[in-house]
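Just dropping this structure here.
Excluded from the complex is one protein chain; the other protein chains are retained at their positions.
And then chain A:
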Amino acid sequence: MEDYPEELRMTPVSLVSIVGCPELHPSISAALSSQQPPMNTLALPDFSKASILARSGKARDPLAPPQAPAGILKKDWLLKHRTRVPAAVAALFRADQVSGDPAQWLQACSDLENLKSAIQGKNTKLVVVLVQAQASDELSEDVTVALRKRAEIDSRHMIVLVEQDETEWSRSLSKLKNVFAELCSAFYKEEGRRIKARIEKRNFSSVELSIRYCFKVAVYAEFRRDWPEALKFYEEGVRVLREMIGTSTRLPPTQRLVEIKAVAEQFHFKISTLLLHAGKVVEAILWFRKHIRSYERVVGTPEVAFLHWEWFSRQFLVFGELIETTAATVPDTLSPRFGTADNALTEWEFQPAYYYQLAATYLREKRYAIECSSSVANLTTEASGIPESVMPSVYVGQYVRLFEQGDTVSVLPLSDTEYTSYALSEAERFQDSYEIIALFRKAYESFQSLGATRMASACSRGMAIEYYAAGDFSNAKQLFDGVAGLYRQEGWTTLLWENLGYLRECSRKLNFPKDFISYSLEMAALPLFSGSGEENRENKIKSGPGGSPTISRRENIQQEVINVLKRKQAPDGTNDEFDNAMEETTHLDIDQISPLRMVLTASVAFHDQSVKPGSPLLISVSLLSHLPSPVVVDQLEVQFNQSDCNFVVHSAQEDSPPLDSNLHDQVVQATSLTLFTNKWMRLTREIKSGQSGKLECLSVKATINKHLVICCHAESPASMEDFPLWKFEDHVETLPTKDNVLAFSGQKLIQVEEPDAQVDLVLNSAGSALVGEIFIVPATILSKGHAVHSGELKINLVDAKGGGLLMSPREAEESESHDVELLGVSTVDGKELKEEVDSIRKIQYSFGVVSVPTLSEGDSWSCKLEIKWHRAKSVMLYVSLGYSLGSTEEEALLRLNVHRSLQIEGQIPLLVTHQLLRPFRREPLLLSEIRSLGGDDKKCSLAMNESNMFIVNARNCTEVPLRLHSMTIEPDDDGKQLCSVQQVSGISNGHAVIAPSEEYKGIFSVNPRASSSNFHLGDICLNWSRDSSLGEDQETHVIMKQRLPEEIKYSLVDSQNFVFSGAHNHAAFILPKSEHIVSHKLVPLGSGSQQLPRITITSVRYSAALTPSTSAATVFVYPSEPKFNLETSCSTSDECVS
């Protein structure tokens, strides 16, 4: 925009001129330019200078036929109107000049005449100003009238300025300003109308004039600030101009087009400025679009295409700058409607960056065009040469040649050929690249700040291509790298391909063989399948040095890499520059996020999850490459975190496999190591596992063509990511291993277990344990090959039925008692050991830790675990021995463990029952009613002061013989008072041996001394031990206690109507839900409804009584026959009271 002349860029400002009284000029021009709208002043110090106002052009012969105009717009026309053609001229006279001396008066008159003649033929208005010192200096009326007459002006245009008085001065000045404003407006209106009339009457000889008139009318309208009219005529001018392209024949075609475009540019600039300054952003953009569309295709001949693109680019640049300077914002009403039918504009079109980017793009187009043109021009115009002294003509967009012949200088028109070579030589002088880069950078920064990363990277790519074209490869490479990152991430492979093509060339030019190889390999591995594109020159320019993305090209690129590696001269000799920079071998590192993962991926899976140290294990190494041609791998090196396990696979095709210095490596020969595109190469090898711990495969190094080493980080098949770029709908997913399970769950690391313990732990069980005794479990540690250092024995008791704890939760809350309890661990060996042991002995109810003394090979050590059962329960006993092989620190780290477990049943040793034998009953009884009581029936009542027999049976329920030491009844306090208990038969010889499932009977005599419905006889105590045949040296005495049964009693009350037989009071034992029948024989004494004798049943324990209701105990007795033997039997069912 800065290239445009100032008069085009600024809004036209009215011009007035003042002549005479130079001392007043500064204040008057200042006052006029501060006016709104401002006026420029052309100040002429005295009247002799007035001649410059006169028309400068040659007087045209009015009779001559109208000549065709030589151009559309004169370059200086606008400037002329802004600086040299005033709308009004003011002649300043001092009052004393006109009123005093006649000589002065005459001078003033002649000056006025001169001025009038200077503005003769123009519409320029004349104003006469009289300058007075004081307001009171009244000029005589006839002087002013005479002056007015002389000047031929209206009285309004005769102004008096008062110099001395401040208020009078400003008042008169403002009057002058008003007059000027009025006259300016009238002048420009008149001028405009004059030209407009010509347009309307079509009073012009050529199209050029029509356009010129439009321009003039519009400019005059601008002078008047009549924007709509200005816009209208500018648009009209553009329309006519566009139509002119095909019709005009005045100039040779190329120059004609250049002129038209130059004029169109001016028109367009004016229109855009007017629209944008009026805030009509949308209209401006739409106008711009129209402008672009109408000139886009007007390229002209191919030789001058660069002129078109330069011009085209400038349109974008200028419009972008205009938008930026007017700070156009997106109208609020528009922003939510982008992309909808009622809005044709896009969001970016409001951003200057959009235009800069396009300007840069088209400028690049110009660069391409110049390249084409110059190569052609060099061949053809070499002979003719570039014409000299070509200069812009007076018309916009025209060039002429100055021709000197002696003293006369004439202007000659140019031919198209001359012009073309001139333009080309001019264009070649400029370095467009820097401008393109600057424009792209401007756009890039702007888009970046808008958060549009893709647009920004598009600009970044533009910059990079320019740097590349300008030969600045390091900058280009840096920018291309950044852009490639985005395309990789988003998988736009075609774009990535182009980018990589540039990067590859940059690396070649910068002599970076490693980068060259990696970019080439990445390109070769891109998923591009488009058909074989024709390679042509234009194509190569536009799609970059990578060429078109085809399979054959990918194969070529792969071959190029191989050639570089082999130091082979390529057919076109492009890669010889690498010779210095090439190292012996090139290392490429490929990890899981590397873009080169497509080139080579290594998946490693162990076949097992864990392995013993030193034992063989299988490992599968699978390699996948997406390179189009088969890749021959010379050598494959698999590396582990334990370097002992590393192994190398050599291809058998190689004649002499190099001896590897690493002695640890296992060298394997394989028949062929060739990777075919998109097919897994699978190798399964057996290796020896190393030390215990984690064994992880780190990387797989493939050596290709001896000089390229690709180091792939090993990936587990289970956690392997797929290739986002190589995901195709019809692409069969191949698995790294043949075994499907391994392909989905295989891991690249394996756990090497600790070595087998060579120490035996023996737990001897002595059958099942008996409740109450202290059960001994001997544990023996036998060293068979390992010395035991800092050994530790852990003992754990767990409920065999599960649940872990050896007591129910309820019990745990209530008491501290345990069903099974670990009482302690006793050692058999010497006392000195025991002291040491004691220090770390830790025994809890179900858990214990005991340290084991240091044992050398072949030694043994044993201890005894003392466990007591409180209830019959099955228990798992877990014993584990942990030890290390030595006492040094590193040996201590490696601990070996031996685990043993044993299930032990807890059993109740003796089952105790009892039986009471009562003495013969002596009460009178009806024998038929007495029922015999079963022997096992526990309910009984004892005769007072009689000796009752009490028999206790103890039955051995175990499988081992038991020894009974004593059996006693220990009466409690109640029992002692109420009865005496004596043992009738005791245990002879100190103990009695009870064989399994045998019974021992103890007989006691019980003699109650007082009548009591309920009492405790006492507890039965048994003292027993295992029969010593087992070799135990400690006797276990067990005391068992059992409760005696209780009584329930009932009583019958006499009734006056009946006599009955049987006891009045009696007691009985009733089991829950059982029935007990009490029978009495009744003899009624009267007839009718009679009350039966009342029965009351009392539960002794709960002191609860039950009496049947009266109705239930009423019976109707019929009057008797003479025979007196009627019987009524009544049975009452006893309720259960429990």
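Some observations on this one:
In this section, contacts are C-beta pairs under 8 Å (C-beta built on N, C-alpha and C of every residue); 3 or more make two chains touch, one makes a residue touch a chain; residues count from 1.
Throughout what follows, contacts and distances are computed from a predicted model.
A chain of this complex does not appear here, and its UniProt-recorded name among "Small ribosomal subunit protein mS25", "Presenilin", "Trafficking protein particle complex subunit 2" or "DSBA-like thioredoxin domain-containing protein" is "Trafficking protein particle complex subunit 2". Of the options A:392, A:724, A:886 or A:1088, the residue whose C-beta touches the omitted chain is A:724. Which of A:436, A:495, A:602 or A:992 touches the hidden chain is settled by the complete complex: it is A:495.
Summary of contacts with the chain left out: across A:454, A:694 or A:1064, the touching residue is A:454.
Touch with the chain omitted from the figure is made, among A:79, A:278 or A:292, by A:292.
Contact with the chain that does not appear here is found for just one residue of A:518, A:548, A:783 or A:1023, A:548.
One chain is missing from the display, and on chain A it is touched by residues 292-293, 296, 336, 338-341, 344, 346-349, 358, 447, 452-455, 458, 487, 489-495, 498, 527, 530, 533-534, 538-539, 542-543, 548-549, 724-725, 727-731.
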